[in-house]
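One chain of protein is taken out of this complex; the other chains stay put.
Now for chain A:
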Amino acid sequence: MGVASMAIRGFLLLLLFLSAAHLSFSLYEDQVGLMDWHQQYIGKVKEAVFHTPKSGRRRVVVSTEENVIASLDLRHGGIIWRRVLGSNDVISGIDIALGKYVITLSSDGSILRAWNLPDGQMVWESFLEGSGSSKSLLSVPTSLKIDKENLILVFGKGSLHAISSIDGDVLWEKDFAVESVEVQQIVQPIGGDVAYVVGFVGSSHFDVYQINVRNGELLKHNSAPFSGGFSGEALLVSSEILLTLDSTRSKLVLVSFQDGEINYQQTPISDIFGDSLGTPVLLPSKLPGFFSVKLNGAVIFIRVTGEGKLEVLDKVNNVAAISGAISISDGQQAFGLVQHGDGKIHLTVKPTHDSSADLLKESIDMDNQRGVVHKVFVNNYIRTDRSNGFRALIVMEDDSLLLLQQGAVVWSREDGLASIIDVVTSELPVEKVGVSVAKVEQNLFDWLKGHILKLKGTLMLASAADVAAIQEMRLKSFEKSKLTRDHNGFRKLLIVLTRAGKLFALHTGYGQVVWSLLLPTLRKSETCKYPTGLNIYQWQVPHHHAMDENPSVLIVGRCGQSSEAPGVLSIVDAYTGKEINSMAAVHSIVQVIPLPFTDSTEQRLHLLIDANQRGHLYPRTSEAVDIFQREFTNIYWYSVEADNGIIKGHALKGNCNQEAVDSYCFESKDIWSIVFPSDSEKIIATVTRKLSEVVHTQAKVIADSEVMYKYISKNLLFVATVAPKGSGEIGTASPEESWLTVYLIDTVTGRILHRMTHHGSQGPVHAVFSENWVVYHYFNLRAHRYEMSVIEIYDQSRADNKDVLKLVLGKHNLTSPISSYSRPEVVTKSQSYYFTYSVKAIDVTLTAKGITSKQLLIGTINDQVLALDKRFLDPRRSLNPTQEEKEEGIIPLTDALPIIPQSYVTHNLKVEGLRGIVTVPAKLESTTLAFTYGVDLFFTQLAPSRTYDSLTDDFSYALLLITIVALIAAIFVTWVWSEKKELKEKWR
């Protein structure tokens, strides 16, 4: 009997544990990192300052294009601390003062901040006033002291400021805005009490202001005309000599301003270099006593001798970058030089006094996917043998950052990922038969051991070491990073395009880079000076040939910023990262329309619209044209001219009537237009539904068993316009002169289905369109709060299909085709709610079949992602919902949307500089994958209605097995035992 009751008890306990496993819904502390990953980046480095004390942590402080100030550990490249400034707070200068503060100048020279070097805490901040606009210059002299205070000289907004480096007090300032001088440099000769502010007035005068640094008093002002005119560039050669070019760029002009006296010395370039063609470019590296000029691809170093003579020191070919000068031991200075050659990069460090000698010469093998070196920063250290060693920090073409030391790459950072432009996802390869996965990755023993460990954990028998092992196992499960497709569709490749023109394939498991490709079409070249990447599209997604064909993506870019610039296209294999095909297209690209047709190889047809409103069909095959011609009359698109306030609809007309016959080029015609009055409306946002979205059902059953039919059309466009006066920053317009009008427009016919005005409201508007609803976010000036509104649109023409008899007899119009040319009978419902935060991005969860309820993913101002149930934004919420409505899931009406701390998808992490959120459905209906990008990357899995269709990841199969085995054993034991008993009974 004891055995039986034990067995029952054990069984019940097991049941309890199993049910407890089911109850875990929200994210626990130990689940962080299980399904999500977070990567921190800083962006392309603009400036770097080394801080290498004799003892302690060696670090480099950098400022980047993403307006990040970061302190990196020189040993491994990890971020010690990092501060992300706002997107309009561009850093123009960075330096270290007093050996403990990092000083940054930002916002066009109007904000000066000091950060504590060890931990990045802000020490002080100074707002510098100024009336003009000018170059912003930061100069932190090492030995300039006034009353024991170290001074920082800042030139910004047309004024010179002297700031105490201890507390950021502005000691004095001198306004140069009235002088109309274009200040080039601030020079502070060592040991003196004077500073020189030098600059050009117009293009023919050079001005020098001598200023007493103690009180900002103007000591001397000299101006001298120059007949040849200046080119505008200027380079400081020494503390009293400035170098510039004349306006024809044929003469080098040395301007010496010793004691404020201006002297010009001109040297024709042909005197120095002989008769060479090409215009010289001054390279902006600060080298003492000499300078470098780029001419015909070679860099020439020229020394300025005491008497103002120019002397050619050296001529170096293939120079990629030159560093500034650093001082090495005994007063000598050195600089670094990077050259490219036969797949390697060559780093040379030369002393400044003798450029023929090399202090260091190293060759480093370099991954050719990193492109050329853009910048180099050199730092020296004392080797163990007391000689000088050098390390170099290099910034590559793909924005990555590398540290070179002793002829090797010590560490590298893929900081291009801080500037993602666009994201698409790709499925991973299907697991091929014949390759045993278990053999490759794990043997049975490991599997069993893992499960025993898990079991121990579940039964609370595990020791601390075991717990750690379990946690590690969960975080680093082999399952997650496999490069094959999984059953649930959690493993995918995120293919991202960065601003530098590099493609990365990130695995959704841990975000590791599977492959990367610096796109040749998006690299700077003779034909394409300023290439910019625009978007990525799915080019080929094989379903029928998934085993033997790889998916590919189309990358669209253009040469230059204007929309008329010629476009470039390239097609890249999503598995291997090899470029399959590329086209330096002849036409411009304004719009790319992926068509819902594929050819026999499952390549998607794309229509590219150029600046002349011509459509170009890709792929350029006759088969594609055949498919296209079949659907010719059913292709419509629209274009938004936001500056003009016009939205136009287009249809295809026929082949282009150019000189050359091009069967892939089509003329278009305007079929509708909407002209917004320019004095009262300005387009600020347009949003459409995602093409890939799946809607499960058109009908929505509401509380009183009524059915409402969602108006579901792929051709709906949401447009938001604001009053031109209210299009500025919040606070610049009064509520009376500011309004926000929203439209729902059918893009085939140009029909305005809904139009609504929010008085006293203004942008910025962030919106998301899904199924039959739009949610948008804006600012309400009257209530002084942000608001979110929802519009739901329902189809009335199908509303009378409620009669069962009609349905049975087939007298309904549910199956009739929908045409945009029919007059729509729609009703809209809308409601507004207050929302506390301002929003950076907004998106909605997507699932495979569209059954799971939706959540809005809101990128908030503090760089987190908030998941808000769509039910909160239901226009049918009422103050006192009836019982039926409650059953339907209607929440009582409130004026504000709740922000529940637990519903932050990013839990305690921040996605600094958040710019976009991308959601992708997994194969499992309950789950959606969300990727958030900005300066940081964050990826997670979301289940808006819980994971109702799968067991949790940490479900212990071993426990289940053991339970079953134990039960069977118990059954047998009790059976045998009762048999015996009965036998005994009978013999009694």
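The rule is short, and it goes like this: contacts are C-beta pairs under 8 Å (C-beta built on N, C-alpha and C of every residue); 3 or more make two chains touch, one makes a residue touch a chain; residues count from 1.
FYI, contacts and distances are computed from a predicted model.
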item: Among "TECT1 protein", "hydroxymethylglutaryl-CoA lyase", "ER membrane protein complex subunit 10" or "Tetraspanin", UniProt-listed name of the chain not shown; value: "ER membrane protein complex subunit 10"
item: Absent-chain contact - pick from A:F872, A:Y904 or A:F931; value: A:F872
item: Touching the absent chain when the full complex is considered, from A:T633, A:S705 or A:N908; value: A:T633
item: Touching the absent chain when the full complex is considered, from A:E65, A:D108, A:D573 or A:E681; value: A:E681
item: Identified contact with the non-displayed chain, of A:V430, A:A468, A:I900 or A:I971; value: A:I900
item: Where the unshown chain meets chain A, residue by residue; value: 1, 4-5, 8-9, 12-13, 16, 19, 633, 644-646, 651, 653, 669-678, 680-681, 741-742, 749-752, 755-759, 780, 783, 787, 789, 797, 816-817, 819, 821-823, 830-834, 872, 879, 891-898, 900, 978, 981, 985
